[in-house]
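Removed: one protein chain of the complex. Kept in place: all other protein chains.
Now for subunit A:
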Amino acid sequence: MNVVTDKLQVEDNKWIGTRTIRPDGADKVTGRASYAADNAMPGMIWGKVLRSPHAHARIRSIDTSKAEALPGVKAVVTAKDIVDFPIETSVMLGIQDMRWMCRNVMAREKALFHGHPIAAVAAINEEVAAAACALIVVDYEVLPHVIEIEDAIKPDAPILHDFAKFEGKPSNIAGTMTAKLGDVEAGFAEADIVVERTFRTRPIHQGYIEPQACTVSYSADGRATIWSSSQGQFMVRAMTSLLTGVPQSNIRAIPAEIGGGFGAKTIIYLEPVALLLSKKSGRPVKMVMTRDEVMRATGPTSGSFSTVKIGAKKDGTFVAAKGDFYIQAGCLPGGPLRGPVGCAFAPYDIPHVLSVGYDVVSNRSKVAAYRAPGAPLGAYAAECVIDEIAETLGMDPLEIRLKNTARSGTKAAYGATFTKVTFEETIESIQTHEHYKAPLDKNPRPGVKRGRGVASGFWYNAGGESSAQVNITEDGNVVVTTGHPDVGGSRASIANVAAELLGVDHGRVSVLIGDTASIGYSNLTGGSRVTFASAMVVTQSAEKVIGQLKERAAKIWKIDPEAVHWENGEARPAGPNAGQFPPLTLADLAARASETGGPIGAGVQLNTAGAEPGFATHVVDVEVDVDLGIIRVLRYTAAQDVGRALHPSYVEGQIQGGVVQGIGWALSEEYLYDSQGRLENAGFLDYRMPVCSDVPMIEAVMLEIPNPKHPQGVRGVGEAPIVPPLAAISNAVHDALGTRFYSLPMSPPKVLERLDQA
């Protein structure tokens, strides 16, 4: 479903807003698209990582001599080969601190989780490399470990890092973040009703189907080429450079097709290790993680332990909100505090807010970004409390949200003052949707109960650095190059924009993703920024190209360039010259490019701004099998302000995919550890992501309210969809059972336990 509320640049569009075939599509349905693990090189050898068998241990010594002596072994690296970033001085790359990254890619003083890399071997094949890993002798001093947040913040907890202090004492709370507005205690004093609840969520893996993989070739001249899949080839180059000491100018990072990332591939694990193995061995080195390694040692996102308190007047007006969010960072600092702290209350106009996040380290793999990092954790707690307030006051849950929506001019606790808020539209869209109005039989048959729930969500969205180059080929076609890996169809949107602006058939536009040597710096594919930012730089590049085309036509016609119009892919004389000359097509002008001034093309590099935030409101119907404890989603409708859907199918796809990830988070996914701190479910059999038969169709309602700060009105769409589902499903389960769950996942054992207590 597609609701267009503004006619801005819609009626005359031929390509923008249409469901064209994606430029990379044919290769992806025929198996030709080349992902990270599909690459091979002549003379290539294989790298393997030795991982810690302990959750927490001091590394006394590492003896690699036996491994190095094994026939077929070509190189071994340990932490002493990785550039050290001493604890005293922070060195940041974007939001990543190299002090933590250098210790994450290879354990330095201590092994901090079961699966932490200790050493790596390159050998003639994977079997020899694995055998060599087994010959490395590591002397460990095993230390007490801690896994769960509530254990890690106890006064007598084993401390992971001596340098981390909280309130002056050594602590596993490695940092805090606060967002504050007004005086929260004074606010609560004004409230007629206050609801305070504590919530728990488990770590969730991003679950991309493509394991991390790379091939790195380091040449005798000191130059390295990296083929890998990531959410940013420039991040790969910079981080590998920092961790290996090879200058960025000597590293070329070539982006493979990426088989899913969802935030997790905004950092690297293998590339610096493979580079050092290649440097030592003089051979190209390929490394591919197993699924076990992916689950055990990459990502996941944080689990959480949160308390949210909201005060309201009898009429439902929110007067104060307080949130304490303890967020798992994994073994090194850097949990996504900004998500829950900033986003939990952002959709609402609340005069008094105090939102505090705590970055809690424990003996788990270091967390990585996952779709709207941390925001679902905050929204889960806040949106469940709001549901309970509405229930207590006898109000419709959408009405109470409408009553409190942030509006233009509302100041959010995280600091922004909103300019154009489109939250209200998402609520009204669900309120008037057939789904919300349809009757729901809450007791359809014995043993089955049904319920309906709603929740909303907010995500910042992002702009940032992007580069594009638009070139006209000698035969009059168009090649667009950007610097962003395409995780979900962004090339299709860019092709639509370029075809529209240049007035040519969509099939005459190729969209490529440049490597670090062939396109200007472009920041990560993340933050829901790529379509927003790349459409902006492609638009400006195309406008420059059109300017050149008009100049070329003017030169041929010997008239003023101002007197040339570009229309439907042709230069036409305008004003007093109108009709004097036959139009010149793109092909005509390309053919005469040499005589009129040379190649036609233009590039733009920008630090893009104007990414307005995203709002979403969801409604879900669930069914609970009270005998088996299984919760199934029957119907799901998600409304979101998408700005302008350059390619509606891939916008819907972002919403549908984000929702189903949220369903997994709410109902079935969790990390399970044994008493020794070992992950017990490091595979897709026991880590239960939704499969096709678990879910219904997901209706995506795209509200097209153009972002006034973007040439096509684009607003980021990828992340907001995962923010509401946790609470929406929890609220629906409450509607079905009359009892509230305050922890996720609502898996069958947990549901049965609750029902048995009732």
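Heads up, the rule we're going with is that a contact is a pair of C-beta atoms (placed from the backbone, for glycine too) under 8 Å apart; a residue touches a chain by one contact, two chains touch by 3 or more; residues count from 1.
In the analysis below, contacts and distances are computed from a predicted model.
Peer 1: Which of the following names does UniProt give to the chain that is not shown: "Branched-chain amino acid ABC transporter permease", "SURF1-like protein", "Ligase-associated DNA damage response exonuclease" or "(2Fe-2S)-binding protein"?
Peer 2: "(2Fe-2S)-binding protein"
Peer 1: Could you tell which one of A:Thr64, A:Gln656 or A:Asn731 touches the chain left off the display?
Peer 2: A:Gln656
Peer 1: Among A:Val353, A:Val385, A:Val421 or A:Val487, which one touches the chain that has been omitted from the display?
Peer 2: A:Val487
Peer 1: Of A:Ala578, A:Leu672 or A:Val691, which one is in contact with the hidden chain?
Peer 2: A:Val691
Peer 1: For subunit A, enumerate the residues touching the unshown chain of the complex.
Peer 2: With respect to the unshown chain, the touching residues of subunit A are 19, 21-22, 24-26, 28-35, 37-38, 40, 206-211, 257-262, 288, 290-291, 487-489, 492, 647, 649-650, 652-653, 656-661, 683-685, 689-695, 697-698.
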